[in-house]
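Note that one protein chain of the assembly has been removed; the remaining protein chains are unaltered in position.
Note that the chains are named A, B and C in the order they appear, and that numbering of residues resets to 1 at the start of each chain.
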Amino acid sequence: MIDIQLSEKPLDVKTCLDWVMDPACGGIDVFIGTVRNATKGKEVLRLEFEAYERMAIKELQKICENALVKWPIHRISVHHRTGVLQVGEIPVIIAVSAAHRAAAFDACRYLIDTLKETVPIWKKEVFADGEVWVAAHP
Amino acid sequence: MIDIQLSEKPLDVKTCLDWVMDPACGGIDVFIGTVRNATKGKEVLRLEFEAYERMAIKELQKICENALVKWPIHRISVHHRTGVLQVGEIPVIIAVSAAHRAAAFDACRYLIDTLKETVPIWKKEVFADGEVWVAAHP
Amino acid sequence: MHLKILAFGIARDIFGGSQTVVEIPENATVSGLKTQLEAKYPRLQKLASYMIAVNDEYAQPGQTLSATDEIAIIPPVSGG
Partner (left out) sequence: MHLKILAFGIARDIFGGSQTVVEIPENATVSGLKTQLEAKYPRLQKLASYMIAVNDEYAQPGQTLSATDEIAIIPPVSGG
């Protein structure tokens, strides 16, 4: 069972947890991304996220389906934020429930690693003296 | 920075998250144990947790300090429940924040794996037709 | 044929807008489109990489394009 959301509004960890909780599950692993105040020693003022929304949801659906095939997990919730985020805000939450914890950990890590590689979402870091699209240039 | 609690009252994920969040962090990994409705195909009615409290806190402190030495992580929160828990309730929450996600994942997994090996807390599974201290016998 | 190309992230900055239109022969491939885009927008060659998506899927270089496809340029992603 897969729950995917792209949202311009603040993400809520409890919503994701409530969705993945299941009486047949013994463990849940949750990854929560947060906006850091600095990158490579330079102060970050805010982040701006942009998504190719329909394709992003399709790619997220694919990686979640892959995870359900690769590991004995029950439920996955992936919520990703778009728009302007301040330091401390949450760009992404990934929650995975499973009967046994190893599968939940492995699947959660696979999901965030793969999301960062394939899902068409872009992040701009805004500094006091400029801004940069992350990963755009070598 | 380490936050350890043993509690007879229901655990709260948000409390742990709020504690580990930090503007210098880019990611948080959280493990949440939940009481499963069955073990080896047999229906579980409830779990009963018992701790050797002072020693449990001391052992938890040790493994958290080890994690802070082994990985570049910022904050750790470990809350463990004692007493009687129903199916779906939360025996344990472990939250770890870090600048980069790999360290948060590795440390969180180390903490739950090691907790289950060394921390003096015991769990009794109660079935309709009897009860058993988990792991007591070969 | 005219192809409308959607742009996101840094590609939007390079195109100077959220889409651009190119004139390209019938049955042109993804590779052909990339060549044409790079001629029109040389800054694309400075990117770490970029992909073309056709109808919400990553496209292969040899794939042919049609005027009815939804085509997008996907610069290096950085979600999460």
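Here, a contact is a pair of C-beta atoms (placed from the backbone, for glycine too) under 8 Å apart; a residue touches a chain by one contact, two chains touch by 3 or more.
If you're wondering where the values come from, they're calculated on a predicted model, not measured in any experiment.
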Which displayed chains the hidden chain touches across the whole complex: B
Absent chain, residues of chain B that touch it: 33, 49-52, 54-56, 58, 80, 91-92, 112, 115-124, 133-138
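In the analysis below, only the chains that are shown with their structure count from here on.
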Centroid distance [mean C-alpha coordinates] between chain C and chain B, Å: 48
Where chain A touches two or more other chains at once, by residue number: 33, 112
